[in-house]
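Please see the structure below; I have some questions.
Every protein chain except one is present and positioned as in the full complex.
The block that comes next holds subunit A.
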Amino acid sequence: MTAPAQTASATILPFAEPLKTVRDTRPLRLITCGSVDDGKSTLIGRLLWDTKAVKEDQAATLARDSGGQNDLGLPDFALLLDGLQAEREQGITIDVAYRYFSTDRRSFIVADTPGHEQYTRNMATGASTADLAILLADARAGLLEQTRRHATIAALMGIRQFVLAVNKIDLVHYDKAVFDRISHEFREFALSLGVRQITAIPMSALKGENVVYPADASMPWYDGPTLVETLELATVRSTQAGGFRLPVQRVVRPGESFRGYQGTVAGGSVKPGDSVVILPSGTVANVSRIVTFDLVRNAAVAGDAITLVLDRQVDVARGDVIVSLDGQPMTGHHFDAQLVSLQPGGIEPGKRYWLKSGSRRQRVAVEPISQLELATGKWQPHASTLAMNAIGKVRLSFEELAVFDAYEQNRSTGAFILIDPDTLNTVAGGMITAKRAEIGGIHRADAPGGQRVVLSLPADLAEQLMASELFANRRDETEVKRMTAKQAAELFSNAGGDI
């Protein structure tokens, strides 16, 4: 434990000493989840306290609101988080709170999310942007259904790094057997969700044991990292690789001579000279410039907010997606998705919702197919309403052509929200799993890049073909790889004419 101890002491500086913040990486976004009363708010409060993120005047307010100190001589750390009056009155977390703290290694954005089942939507809100999830379990109670629900939602939303915090270990007399049993059970469960990176830590959030400071004295049997060490070593979800994606937010035309498409790169990269396709129209153009406020850039990568200028006058509007010629997203009228139902009314079969993905908003009909049974982890066939908090597989049907990636391939272009047209509230968050081909009224789910006809054609020819009326009913089952005439000729000769 010598090396971690050094790290921890280097992390923690006394109040008056200058804090040298080194921010050479993007902040790690994390959520805390688990059942109510597992101690989530206390844990985050403790993290803030021990990393000196709590200032003196805030500490004084905390001491005042705590009504003195508890029997350990400590303030009620949860009050640092539960900032709403109703939360303080009921001693629970209702809505997600975002907090910021840093060590000398990196900065963190933590979403403290509610444990109560009725507020699962707020947990999903926190999970959608997180790189890592801390699952809390009360050492006395073990894994509860709510813990499993939260772990499942976190895994569905693509979180691949889990920390299991076996909290309140002091209340079971620092019993190693209890810790081993709960962490074994959780590992089995997490592996079934496809999560491989799991760190289990025994801790007392209230006493600050194994949170920032190691607890060698009370838990000599534990030689793993503290929570903060684990967080410092975690990885930020990589920016989206794969093909270039730019959902167009705005068209900017400040004068006759300039027409630019503004948006945030949602995948891949782009540089001047690249050939791009505008979807859903399928028009092809070349990138002439990438403009930002500071300078003209010679490249842009995922995450960059840019203005793209093309080399010709084309019809591009908000909601379109500009993508690379190679590695295009899926287009079609029918998609399969997994979603989390977030509001009391649930998701009704056949009802038409607004779907928003990227900058595009479309009407969509939603048919539930199956629902996840949390106790067993099995998908049960389900044709009726997906109740609030249910996790379901659904079929989406669009009137206009839709453009998506699978969520696994791209977290931006594979994610969507559903908006109820009656209340205008956000009623579900969803993730695209596959495109469905539609042939003669029979729906068939295709894995991305699965059973489809692939045509490799020069771009001009591809455009003509896709635009033709004769082809209108075949678009869903056909993938067209647009390329230059030269590329097509090379491909043809390499294949020995066998295309």
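As a working rule, a contact is a pair of C-beta atoms (placed from the backbone, for glycine too) under 8 Å apart; a residue touches a chain by one contact, two chains touch by 3 or more; residues count from 1.
One rule holds in what follows: contacts and distances are computed from a predicted model.
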Looking at UniProt, which of "Iron ABC transporter permease", "CRISPR-associated exonuclease Cas4", "Sulfate adenylyltransferase subunit 2" or "Cytochrome c oxidase subunit 2" names the chain that isn't shown?
-> "Sulfate adenylyltransferase subunit 2"
So which of A:H184, A:R253 or A:K271 would be touching the chain we can't see?
-> A:R253
Sole residue of A:P225, A:G243, A:G332 or A:G429 that reaches the chain not shown, by the stated touch rule | A:G429
Only one of A:L144, A:L171, A:L193 or A:V291 touches the unshown chain, namely A:V291
Of the residues listed, A:R46, A:R148, A:R411 or A:R436, which one is in contact with the missing chain?
-> A:R411
Mind pulling the subunit A residues that touch the left-out chain?
-> 15-21, 23-27, 55-58, 61, 64-65, 80-86, 88, 94-100, 107, 109, 121-122, 124-125, 128-129, 249-250, 252-255, 257-258, 260, 262-264, 289, 291-296, 303-305, 307, 318, 342, 354, 356-359, 411-412, 415-417, 419, 424-426, 429
